[in-house]
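First the structure, which I've put down as structure tokens, then a few questions once you've had a look.
Of the protein chains in this complex, one is absent; all others appear in place.
Going by the order they are written in, the chains are A and B; count residues from 1 in each one.
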Amino acid sequence: MTRLLVARDVKRDYHMGGGGGLVHAVRGVSLDVDDGDYLAVVGPSGCGKSTLLNLIGGIDRPSSGSIEISGERVDTMRDADATRFRLLRVGFVFQRFYLMPALTALENVELPLAEAKVARKERVARARELLAYVGLAARLDHRPTQLSGGEQQRVAIARALANRPRLLLADEPTGELDAHTGAEMISLLGQVNGDGTTIVVVTHDEDLARAAKRVVHMRDGVVVDDRRQDGS
Amino acid sequence: MLFRLVWASLVRHRARTLLAVLGVAVSAAMLLDMVMLSSGMRASFKNLLLSRGFQIRLSPKGTLPFDTDATIGDAAEISARLRTIPDVITVSPVLGGQVYASAGGRTATAVALGVDPAVEGDYEIVTGRSPSTANEFVASDDFFHATGARLGDSVSVAAGFDPQLRAVTGQRTLTLVGRAHFIYMPAGQNSVALPLPTLQAMRGESAHDRVSLFMVRASSNDRVDKVLADIERTVPRVTAVSIETAMQQVDERLSYFRQLAVILGAVSLGVGFLLVTTLVTVSVNERLGEIIVMRAIGVARERVVLQVLLESSAIMLVGALAGLGLGLVTARYLNSILASFPGLPAAIDFFLFEPRDAWVALGLLAVAGVLAGIYPSWRGASLPIAVTLREEAVA
Partner (left out) sequence: MTAALFALLFIQAIDSTPPRPAPRSIAVDERLAADAGLELGDRVVVASAPGGAGDTVIVAAITRGRADPSEVARADYRVRMHLDELQRLTGYGDRVDRFAVGTTSASATDSALRAINSAAFGFRAHRSRDIAVETSRTFLVVSRFHRAIGVITIVASAIFLLCIMLLKVDERRRDIAALRLLGISKRSIIRSVMIEATLVAVLGSAMGVALGWLASSIINWHYRGVYRTPLAFAVVTPGIVELAVALSLVLGLGAGLAAGRRLVRQPPLDLLTGRHESRRTARAAA
């Protein structure tokens, strides 16, 4: 199996304002993720799991250590390259969906395609296809306020998959959803992974963690446990 | 997609955007007015001076035309000398004075111009004709109203009043042969024009062979400098004023308005700029979450900058376009106020609209619009993504 992500001794320190001193959010994490894997990062609040996800996705930079995705160093990229990397190589799903309220579901999915300069006809077709994939074929022209939480998160997943990234990063994707909708989301993420997209998900949701192939436990900024769900 | 997002953020707070556009419109109107004021009166004055094609005025040494009561002596000789200068096409001597006119029992005071009727340098005939004999004259509309005289009437005209004898002096009976528009006279001014020798004779010894100014027409505009030099050499006792020199003098006299225009124009621009900066900054602050998510999913920093700049420019441009219309209306009102300046020729417009003015105002506002978006767009584009996402989640 191809190695997709290689993180070595990644550390991230924050200077807290107001005399808060230095906070060591991530204290030397090394992690390998294979192509097609489905990894859940779990741990108590403040253990550094969301910070790790941000570092992997190139929206934050490590204080030291290295992160490689498909052989590309994410930690040393220039800002413009990191932006391009986030647009084309990874997809982000957030706990609070963060859809553009003024745009319809279709337009929200079109947004990263437009940024990637995909022709209008092609991007509309791709956005329709993705919304159908997440089960929202009938809700194309609805705006976020006209959609339920679960539907909004589906649109967010469709948006994350728009440019066919090999890696999907999800931060508490079921955090704002009820149990039933959460279960649907877990099923959808399983389907996305089954179709070949590697997923790294940060979660407190035990059901979601159980659905992953591999679970990494973090505490105080370090990985304390890393095991495959099949018992390996 | 970019324009869709720009439009969405503009209509998100309609009342706010509308107020901003209104504010910019008023500022733009003021700016346009000030641009018009700064260049309009100059252009209008130039048009006025050139309206009869005379590029040069000669006045008593050290004075401006009709600025003092001083006159030029030996007018006939100077006139003859001027006509000998190459490239001088026309010479129009003018003597100013005050006359008392009585017709049908009504008396009026009028400004009189002694002119060469063949030239018609100071007036345009509206009805009737120019004087062709020594005892004919033309008058302004206001004179007709004031005296009740009609074309063809005989009018008793006197050039002065002797306090010792308690009698008018230099009295003549003249025939009113034309109704004229006096180009350089203020609105509401009773004006008459009669042959120069007639007025000189009426005014007596003090005006014998004297004139207030000469107007000189050169064969072409590019010969004016040469003619000026020739005049200064040939007639050293007079001051020869070209249109450009006259404009400089006017600039000096009206510099207050030009400076006021610059100050108020700058203030208007500043107010519009501040208004748009404030609104767009607040608007960006309100949607930091959206902006940061766009950045997180791979939307380029430049795209965010462009979006915010487009928002500020859109407010500025829509406001500016509305302001241009408003500016033309307010300019007319302001012009009507300044037109009542005592002694100012009625044809002078302080606010003269030229398309260039609109472009200047639009250009300045467009630049201000872009500048107004620089701070908020920089703020939106330079946010650290991870930290802002966490802060937004906490909020």
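Definition applied: a contact is a pair of C-beta atoms (placed from the backbone, for glycine too) under 8 Å apart; a residue touches a chain by one contact, two chains touch by 3 or more.
Only a predicted model underlies this, so the values are computations on that prediction, with no experimental measurement involved.
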Residue of B:V11, B:A76, B:A118 or B:A187 touching the missing chain in the full complex: B:V11
Touching the absent chain when the full complex is considered, from B:R83, B:R106, B:R253 or B:R356: B:R253
Contact with the hidden chain (one of A:V29, A:I69, A:A82 or A:A102): A:A102
Absent chain, residues of chain B that touch it: 7-8, 11-16, 19-20, 22-23, 26-27, 29-30, 60-63, 68, 70, 161-164, 166, 237, 252-256, 259, 263-264, 267-268, 271, 274-275, 278-279, 282, 286, 330, 333-334, 337-338, 340-342, 395
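Simple rule for what comes next: only the chains that are shown with their structure count from here on.
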Residue ranges of chain A in contact with chain B within the complex: 50-51, 54, 57, 59-60, 79-80, 83-88, 91-92, 94-96, 98, 100-103, 107, 110-112, 114-116, 159-160, 163
Touching residues on chain B, where the partner in the complex is chain A: 1-2, 4-5, 8-9, 12, 289-290, 293-301, 303, 384-386, 389-390, 392-393
